[in-house]
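Below: the structure, in structure tokens.
Left out: one protein chain. Kept in place: all the others.
We call the chains A, B, C, D, E, F, G, H, I, J and K, going by the order they appear; numbering starts again at 1 in every chain.
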Amino acid sequence: MPDTVYKIIELVGTSTESWEKAAANAVAKAAETLRDLRIAEVSLLDMHIKDGKVEAYRAKVKVSFKFE
Amino acid sequence: MPDTVYKIIELVGTSTESWEKAAANAVAKAAETLRDLRIAEVSLLDMHIKDGKVEAYRAKVKVSFKFE
Amino acid sequence: MPDTVYKIIELVGTSTESWEKAAANAVAKAAETLRDLRIAEVSLLDMHIKDGKVEAYRAKVKVSFKFE
Amino acid sequence: MPDTVYKIIELVGTSTESWEKAAANAVAKAAETLRDLRIAEVSLLDMHIKDGKVEAYRAKVKVSFKFE
Amino acid sequence: MPDTVYKIIELVGTSTESWEKAAANAVAKAAETLRDLRIAEVSLLDMHIKDGKVEAYRAKVKVSFKFE
Amino acid sequence: MPDTVYKIIELVGTSTESWEKAAANAVAKAAETLRDLRIAEVSLLDMHIKDGKVEAYRAKVKVSFKFE
Amino acid sequence: MPDTVYKIIELVGTSTESWEKAAANAVAKAAETLRDLRIAEVSLLDMHIKDGKVEAYRAKVKVSFKFE
Amino acid sequence: MPDTVYKIIELVGTSTESWEKAAANAVAKAAETLRDLRIAEVSLLDMHIKDGKVEAYRAKVKVSFKFE
Amino acid sequence: MPDTVYKIIELVGTSTESWEKAAANAVAKAAETLRDLRIAEVSLLDMHIKDGKVEAYRAKVKVSFKFE
Amino acid sequence: MPDTVYKIIELVGTSTESWEKAAANAVAKAAETLRDLRIAEVSLLDMHIKDGKVEAYRAKVKVSFKFE
Amino acid sequence: MPDTVYKIIELVGTSTESWEKAAANAVAKAAETLRDLRIAEVSLLDMHIKDGKVEAYRAKVKVSFKFE
Partner (left out) sequence: MPDTVYKIIELVGTSTESWEKAAANAVAKAAETLRDLRIAEVSLLDMHIKDGKVEAYRAKVKVSFKFE
């Protein structure tokens, strides 16, 4: 482990159902192009509201992965 | 957009099921009297515990809407 | 109430399904040995990722209970 | 409790004697027009100084009450 | 001063020119319905971007005024 | 001093009179079972309100003591 | 919107005139290589001083854009 | 007012009785050598404990005054 | 550079026009008596309001300079 | 991992040589009585000064371990 | 300088010896692919523990460099 350097990027995922899915969407998108994703830490949760109802749950996450 | 001023109020919603429903309850209550709700940002999540079990999920949210 | 002193401890619970269950797992574990749990406040939410997918949701919570 | 939504407002109370009285003054003022006040959390304490002496203690508090 | 209680509300103002005007717009709007505005403290500055250019400067401000 | 390790625990004390007594109550309770208490740092002050009046002052404190 | 994931990067722009231009410079630079810039949030404002005068205004901003 | 520049210094005052007196002691000490003290804002409250009892209340305050 | 120690002081500057001028005023005042000013970092921006209008923009800045 | 609950405690370690040794001392002390220590996160670093020299480096750390 | 835009990325470096080496490892890795690294600011220090001993020191750093 001592030789590895990790990078952390910040993403915002969205879901009409839950913050878990919003965060998982961000992780899935990151996994398309990045290897060795390790931890994703929530930095903000919010909701987009339309016509007085929650239209989307959004999760801002800091994802760490191997920096190569 | 430049002419619009938004106001932000802080609410606490509650649900026996999830933080999403707790937050959505706060938004629904706000929508009864306020127009043009836009974003609700979570500032705190907690749980009320009774007899060693989670009795309610609570979400403190900052809701922004058109200030008229 | 004036005579009671509460103690607050910090726990991390885990669930493959949701942050609500992760937090509830931490509360349930605390309830095995501690009496009069009252409030659990979320201080951090994160996810453990494996093979590009969310493997576990984790909730760090500060649980307050009667200090005896 | 699940059906109740709480609102939180921020007030600044003042007293020539103590921060407790400053905070209590803010609560008393809020109680004139709002029902079901529940918790008031201190967000800032400061002092107004005149001629090198403390002229007033001020407490900024976030007061939660039933949102109707 | 000891007898006065102040209330603090959070507003977001917008301007195509500067954060000073964005904040001043929020204050001007508040002054239409509130008396004795005293201080407005910036809690966040951001920009709305369109087609790669800053379309609007926005200032989130906490405005304090006499609570009556 | 280099050989000593301190532990920090978080407590909430309550008093009907002042935050000083609320904090001192938490310290007194801790002193019943812990040795060599050293510093207690306030992390939050709040008030419990009933019928529009402050019913209790509460102080959340982080108490450090010799870890044995 | 639910299908879109946004990425947030942190930039520092500089201007001899104002923080608005400093922030706009950072946005303009980002727009050369990134599509769908949406929001830029100020995380720090500072000044570089030379010979007792402000030589440059600098704005640290977090810019969000479509993650593709 | 536009021509005045204020300086802010951080002091720690102590009292065996209360945080108000601890803070007032810091202000009184500052007033011996500084003119036009204006506001003192609390940044930390703590207690020194001896033999299981609160020996002293301490207040860390940021004091602003005219910078000449 | 290794031999140099810098000191950081906190000042509040004011301007009727902009936060840039408010901050620059604080820097100019500091430059009258201090050498080798280097960086000034904004810690707070606020406005003084009178008769419903912004009377002055104020910038709280932390100025670093050579400590001799 | 889903079944495990972790507890986090806060300790202060001390060393006359470095913050690494101060933190390692706190971990070593915790390891005498606790099993499955996992991560220790620094929450504060400070120094005790005597006769104008650093007498001891201190590290406040939050240590997580299996809660059984 | 006014024409330059800097980008800031967050990395985690690791070392079995010290936080200085952990941070320097992250910087060295970044220098393999990025030009004009300027400042690296520590945002978190922690330790990985194994068998009750510190196995690795880790430093999370925010590195700024010329954005081209």
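Operating definition for what follows: contacts are C-beta pairs under 8 Å (C-beta built on N, C-alpha and C of every residue); 3 or more make two chains touch, one makes a residue touch a chain.
Because the structure is a prediction, the values reported are computed rather than measured.
Residues touching the missing chain, restricted to subunit K, are 18-20, 23-24, 27-28, 31, 37-42, 45, 61, 63 (touch as defined at the top).
Residues of subunit J that touch the chain left out of the display are 17-19, 44-49, 52-54, 57. Along subunit H, the points of touch with the absent chain fall at residues 9-16, 25-26, 29-30, 48, 55-56, 60.
The working rule: only the chains that are shown with their structure count from here on.
For the pair subunit B and subunit J, chains touching both partners: C.
Checking B-E, A-G or D-H against G-I, more than half of the residue-numbered contact pairs recur only at D-H.
Although subunit A and subunit G carry the same sequence, what matters here is overlap: shared residue numbers make up under half of all numbers found at their interface.
As a whole-number value, the distance joining the C-alpha centres of subunit B and subunit G reads 30 Å.
With each centre defined as the average position of its C-alpha atoms, the distance from subunit A to subunit K rounds to 22 Å.
The residues of subunit B that reach two or more other chains are 9, 18-19, 45, 48, listed in rising order.
Every pair of chains meeting the touch criterion is listed here: A-B, A-C, A-G, A-K, B-C, B-D, B-E, C-F, C-J, D-E, D-F, D-H, E-G, E-I, F-H, F-J, G-I, G-K, H-I, J-K.
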